[in-house]
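Heads up, one of the protein chains got dropped from this complex, but the rest are sitting where they should.
Going in written order, the chains are labelled A, B and C, and every chain counts its residues from 1.
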Amino acid sequence: MSRLTVLYFASLRDAAGIASESVEADARDLRGLYESLRARHGFALPVERLRVAVDGAFARWDEAPRAGSEVAFIPPVSGG
Amino acid sequence: MSRLTVLYFASLRDAAGIASESVEADARDLRGLYESLRARHGFALPVERLRVAVDGAFARWDEAPRAGSEVAFIPPVSGG
Amino acid sequence: MQRFSLSEVPFEIAPLRERLLSAHAGAYASFEGWVRDHHSGRAVAGLRYESYAALAQSEGDTIMAEAIERFAIVDACCVHRVGDLAIGELAVWVGVSAAHRDAAFAACRFIIDETKGRVPIWKHERYADGDADWLHPTAPA
Partner (left out) sequence: MQRFSLSEVPFEIAPLRERLLSAHAGAYASFEGWVRDHHSGRAVAGLRYESYAALAQSEGDTIMAEAIERFAIVDACCVHRVGDLAIGELAVWVGVSAAHRDAAFAACRFIIDETKGRVPIWKHERYADGDADWLHPTAPA
């Protein structure tokens, strides 16, 4: 179990109703972490449409959740 | 014979030493008119590298010189 | 000079452009994105840009470094607004100086395309009919 912080943006934040939360991650990788949070919050976006970042840098979905890290799920961007 | 005004620009004006002149054109077409003026003023540019305009609009080299018109020989442009 | 930045308030283009002026540069290309009054056929009342600021900054920095590396340009700058914007407001600005116009245009296009495609900024549109939505495009916008 790793306690870490998750950040939510845009439609994910609206669906979760919070901008961030502290979670106990028991998933093997970041993909599994998203799937469990998606089930809890009812996120519409499948993992294939997201990117993931850890501590402010893009990361890979197969990385293991690290205790104390800050994980952000990045929905498709729409700046410009 | 048609009396008309010829305008010179850029290197043609420098070579002619004048910006315009009134000439008696006895050439059959505007190409012939340029050739005769090229011989007189020693223009370096051959007719193939120029465009010709009559009364402020681009014209064709095979047009006949018209009395009272204003003919301009247009060297390769270099604006921008 | 910080080439990429986010701005929470309206910003002036003139001083940014001024920094790109150079006696070695013969060409300057710029792009501005303005808030339009319509999108996909719907009347838009206004919008809000939200960003993941830390990652947006590092990804923006990366894009600018790539532009400097790839194109024969003198300098480049990009500023993206975040927060609430009204119709007609400036949302994003890109400026590029170069010796020649080919590189200036190509780099300017590259920077706006990459910014729209990669920088974690999200647009929340409010429509005239009272509806509102986050834009999460499926293909590169």
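Throughout what follows, a contact is a pair of C-beta atoms (placed from the backbone, for glycine too) under 8 Å apart; a residue touches a chain by one contact, two chains touch by 3 or more.
All values reported here derive from a predicted model rather than from experimental measurement.
Here is the thing to keep in mind: the chain we left out touches B, C in the whole complex. The residue touching the chain not shown here, chosen from C:Ala56, C:Ile73, C:Ile112 or C:Leu135, is C:Ile112.
Interface note: of C:Phe4, C:Tyr28 or C:Tyr49, the residue touching the hidden chain in the full complex is C:Tyr28.
Residue positions on chain B in contact with the hidden chain: 7, 9-11, 14, 45, 49, 53, 56-58, 72, 74-80, in rising order. Taking the whole complex into account, chain C touches the unshown chain at residues 14, 21-38, 87-88, 99, 101, 104-105, 108-109, 112.
Everything that follows uses one rule, which is that only the chains that are shown with their structure count from here on.
Ranked by C-beta contact pairs, the top interface belongs to chains A-C.
Between chain B and chain C, the centres computed from C-alpha atoms are 49 Å apart. Look at where the CA atoms of chain A average out and do the same for chain B: the two points lie 74 Å apart.
Between chain A and chain C the centroid-to-centroid distance comes to 26 Å (mean Cα coordinates, whole Å).
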